[in-house]
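Next up is a structure, given as structure tokens.
Every protein chain of the complex appears in place save one, which is left out.
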């Protein structure tokens, strides 16, 4: 890796965002209906290669079912409103019509309520009742104490996530030993976010089925600005891909790389996969659909941090139904609808048969000046 | 070619747009009237090195005649309104006064009408009657079925084009074998768009007289944003130039490289040629002339794609007559009129006698910060 | 160090700003309360690693006491209003309600009044009376003549500063011999600003305890625009870090590197430290607190330069109390409050125990295009 001199006493690598890249077509093209964009992780096969974010503005039990039926896999935040309040849906409706400060104050109150294990069981059951896989997210802090509840609830896939997570957390209190925890758990685990080779490699070594790659803590967050920490998404994925190669070489186990943060078009998803992602996590894009639980708002729960909020509650304009967003048809030339139709078109233009082949695509770093033209 | 590390597990080349470049004058200058900007491709010699885009907002039979008389060569879209509707001109007039959504709906209807072979014959005859060369464009999908009609209509030059095209299209239906098709056809063929060395090389090997270089599917399109695919125009031309060199070395045949997409000034044309282009295809520039068939609007037919529109119908303000646009005189200091007078001035400032010499010009990559100053 | 060809007859290095960098998390994380962000320079230990700028809009005797109690160290401008006018506070209040031109004219008058040695003694005593360390700044021009007064006043730390300062000033008048002056003085000295390896190395050799790194003369200044002089902050810190290494190698003495200019978030501070800074100087950030002496305005005294003003008097909107700014709690997701809570979070995300470790952090140069995402 080429190092740049920042100055005489410090050097560093250059990072790239997906916006910096373009995919270069080659000698072949392919009919879009001869393209396979399905994704298999652990025992689960999905027609569409995405997870829906564990955010209250994105995933509710109802949208989890709808997303599952359309081919994706939604992750419910098991420490959010749905497991703290029986009437989460009513509370979300009330929040959506409050102005900024009132809503924030109310959210601070709602997120302080205790997690109710029975509600966890109920929510997982609701999703299962819809006939789809149930996935849920917990923080490292609560993972151990909730493990039994989740096992009994027959959660299919567990996501352990934080804005920056590591396999080696230094604390003087009790800390989750991720390696022991993941190995002993029967449920397959996806863990993250991480943004670097070393963080990812150590998370892979815990036995996780997949790692989340996030460059500044999630799609509404701003860790780059507030605490200076982050990477470029393209660089982060490519670094974590290298960790996957090493881990595969050492263990024979292929760990999935799931890019998380701000995907709005199929083109961005195609570029993430060319860098090495196996799947993506969609947040803000899904929050902009007609039936999103956020009802025109999107937030991560770091927005209610008591001393250092690092994200915003942002308004989002619904642009279509969940189905239109994922599978079209689209009437917008901006690529925000029919995201996975666009992914198919990308494979078609590049001549690839499936997503694993797409990881070989030639990428170009486009100039800083402006558009592709 | 220098590769950049995107991250530890992926690398790529850097791409450049024409806007990134400047042409550096050398030790000689030359009178502008001692400069030859004519272009010969196959049997056809043009005073001005350009094709007019096969778009209904740019080329009609009437503008094809006018453009031919001024020294260029217009390409009629043989799958557009002119070959589907006898009264295309009236329909275009009606479209021009409709608002956005109404126009799009009407366009979807008009472009679904079947292609009428008799109209193809009539349109080619109209152009021939004007005393100029007749060129027309078809898609790979329709090329084979229309070949006989076009032969009988005595089309002089056939353009086979799609947003991304390859010599090796994977399909489970019937597919055009470009190599057989082009070799057997008596009419000379220009084929594209393509944006890479390998795609261009294989298109050249079909026996085409020229290839179109387009970085994201044409001048109104946005494949870079919607599906992530593209290149920088300067890089694409230079890559395809390298394919031309190899093909010339292997076969002795010089295939023309025609840059397609968004040219607005003679300076941009000069830079495309310094990168290796032999000619350019003009679309939006011509749509902004007083008598353009689009009457103040410009669009590609991907705008009516049923599930994934990847381009816009955009308003364009007419800035002068076709002749003023191509040959001046100009009263605007922005370079949008007298495009080929400006190309002459570029050769004059650089001291070159003709366009082939211009391909040797020294280019500079200018800084990202701002203007040339 | 890699040199870039500006042209055939000149080359130079590339400079980076802190905004160009991101800090990449690694394999470890750490509880934020197991992080030590204290700073020891000479005999003085501070809970928070910052100095408050010697600017009348930032440091008054009262804010010096408040800042000291919160864990920082404020530097009073000993050539500013507080040592020229007994009623500096009243004058500052009057200035704050004057419009731009009137205020500038009044400031020119106020800053022309003579420095009163008795006021120096009084101001230092006021600060000491508050129970905190007293630091004050003088220019090279006045350092020698004020030395006795400052010694008698029992100033704890002296800052000798100018927009660009060197250990070797060419003059035909009398000039401060920094090397003799600093060595003979009992009070520890911090000196600057400087922006390069050579300037810093020679300042270190004077015996200073710390050097200020400033890229264009301070946070309200614009030497880059007016006289073309400057560096990037990240590059300047990394260059001065290299000078510190060499000086340490030659002498065994560790000189502190203090970055000065425009810090607004804890993330920026974390990045400065990753480049090699031991502490930072805060100006405009502190000017935006409720009780700042500038009362909504911020300026450096170069704003009243009689023939070539190189800085502005700029309005600043107070965003919270001094304590909220430094230690939170914050209600803003932009990182401008709880700056040192954010610095703690940065160390937590990066897994480092203290600021010296933070200097080892891996930095990335992020792309020019836009945000970290």
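Going in written order, the chains are labelled A, B and C, and every chain counts its residues from 1.
The criterion applied here is as follows: contacts are C-beta pairs under 8 Å (C-beta built on N, C-alpha and C of every residue); 3 or more make two chains touch, one makes a residue touch a chain.
Just so we're clear, the structure is a prediction, and the values are computed from it rather than from any experiment.
Shown chains touched by the hidden one, complex as a whole: B, C. Considering the full assembly, C:232 is the residue among C:49, C:210, C:232 or C:266 that touches the omitted chain.
The chain that is not drawn here is touched, among residues B:23, B:75, B:255 or B:355, by B:23. With the whole complex as reference, residues 4-10, 12-17, 19-20, 104, 163-173, 194-196, 198-199, 201-202, 215-216, 219, 222-233, 235, 261-262, 303, 306-312, 368 of chain C touch the missing chain. Across the interface with the omitted chain, chain B contributes residues 1-2, 13-16, 21-31, 34, 197, 234-245, 265-271, 274-276, 328-335, 338, 341-343, 345-346, 349-351, 353, 362-373.
Basically, only the chains that are shown with their structure count from here on.
Arrangement of the chains shown, judged by which pairs touch: a linear chain-to-chain path with two open ends. Superposing the C-alpha atoms of chain A onto chain B requires a rotation of 90 degrees, rounded to the nearest 5. Separation between the centroids of chain A and chain B, computed from CA atoms only, is 40 Å. Centre-to-centre spacing of chain B and chain C amounts to 57 Å, using the average Cα coordinate of each chain. Within chain B, residues 368 each touch two or more of the remaining chains.
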